[in-house]
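Take a look at chain A:
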Amino acid sequence: MKYLYYPGCSLKGSSRGYEESILAVFGRLQFPMEELDGWNCCGATAYMAVDEVKALALAARNLALAEDSAGSEPVSLVAPCNSCYLVLSKVQRYMQEFDEIGRTISQAMRQAGLRYRGDVHVRHPLDVLINDIGIDAIRQQVVEPLKGSKVACYYGCQMVRPYATFDDQYNPTTMDDLLAAMGAEPVPWPLKTRCCGGSLTGTIEKAGLRLSYILLREAKERGANVIATCCPLCQFNLECYQRQMSAMFGSEVDIPVVYFSQLIGKAMGIDDRALGLNRLFVPLKSASAAV
Partner candidate 1 sequence: MIMQKKAPPEDLRIGVYVCHCGANIASKVNVESTRDFAQKLPGVAVARDYKFACSDPGQELIQNDIRELGINRVVVASCSPQLHEKTFRKACADAGLSPFYCQMANIREHVSWVTSDPVLATRKAKALVAAAVRRLAWAKALETKRVDVHPDVLVVGGGIAGIHAALLLANAGKKVFLVEREPTIGGHMAQFDKTFPTMDCAACILTPKMSDVKNHPNIHMWTYSEVEEVAGFTGNFKVTVRRKARYVKEKLCVGCNDCVEACVLKKDKVQVPDEFNVGLSRRKAVYMPFPQATPACVVIDPEQCLQLMKGKCAQTCVEACERAAIDFDQTDELIEIDVGAIIIATGYKVFDARRIPQYGYGRFTNVYTTLEIERLVNASGPTGGELILRDGTLPKVVGVVHCVGSRDRRFNPYCSNVCCMGALKMAHLIKERTGAEVFNFYVDMRTAFKGYEEFYDQILSEGVQFVRGRVAEVTDWAMTEEEKGKLIIRVEDTLVGVARRIPVDMVVLAVGLEPQADAPEIQRCFNISCSNEGFFLERHPKLGPVSTFTDGIFLAGACQGPKDIPETVAQAGAAAAEALSLVDRGFVEIEPNTAWIDEDVCSGCKTCIPLCPFKAIKRDEERGIAVINEALCKGCGTCVAACPSGAAQQNLFTDEQIYEEIEGVLSYA
Partner candidate 2 sequence: MSKPKAGFYWCASCGGCEESVVDLAEDILGVVDAIDFVFFPVAMDFKRQDVEAMEDDEMTVCFINGAIRTSEQREMAELLRRKSLFLIAYGSCSYLGGIPGLANLYSREQIMQFVYHDSPSTANPEGNRPQTAFKAPEGDLELPSLDREVKTLDQVVDVDYYIPGCAPPTALLKAAVEALLSGELPPKGSVLAPDKALCEDCPRIDTKPDEPLITAFKRPWEIEIDHEKCLLAQGLLCLGPATRTGCDHVCINGNMPCTGCMGPVSRVRDHGTAILSALASLIDSNDEKEIEDMLDGIPDPAGTFYRYGLPHSTLFAKCGITHGNGEV
């Protein structure tokens, strides 16, 4: 199985820390994963609403490239961003399930001198870590167990909706299991997949912030001192507006929101900068002395 890394726009921009930590962790695990050459936008964001078929074609191009670069070998395309992960999985399925779409997109790609057989596995890093590498292998790399960090694992909406391929749709646990293995203590909370406000924060800010606030406050209520995410947009929404929220709802929210990969990296004793922890607005140390 060949593993290709699909960053998408976020991991090269707003969420560099996610990329840095993912690559650092996979590197430490000596798990070969090179970046997909010539990748383009996954077609998420507004494009889907403007012209779905074009958006899908855009995404499909990445799959074709991946398949091509893997030759005859089976290939996993690893997309850490939940949006990318969803869109790529979606086009993968649509092309199989709906002949019409499949045909249109294949033809479109033929124009570009590409062809797609449909053999790419679209994977989320959580999936790869749990099922391909395995918790034990990861545990062996732990040098500084995450003692005292009570983590609220937040998966967001897109990783398990509408497709729940490697985790439970209503009560996902892969991140909890991973971080528990890192010595952290996942707090039980029911909002694992509840909406973070998504792009509402950019449009109807009030509504968006309220949704984020509910998550942050509940995490605190349940004794969490850090929130772990696996989605750039969620991380952004939950972390960047904490001051506004405190003002808006009249109660102080101040809790670090990190990528699960950053916590794993920390447990592996990887340097904070290498994990992009220096990019956090709400620094990790303020949450728990132990971490």
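Basis for inclusion: all candidates are chains of the complex that A comes from, given by their letters.
Just so it is clear, a contact is a pair of C-beta atoms (placed from the backbone, for glycine too) under 8 Å apart; a residue touches a chain by one contact, two chains touch by 3 or more; residues count from 1.
Note that the structure is a prediction, hence the values are computed from the model and not measured.
*Asks:* Only one of these touches chain A in the complex, so go through 1 or 2 and give me its number.
*Replies:* 1
*Asks:* If you look only at chain A, which of its residues touch candidate 1 in the complex?
*Replies:* Spelled out, the residues of chain A in touch with candidate 1 are 168, 170-171, 189-191, 214, 218, 221.
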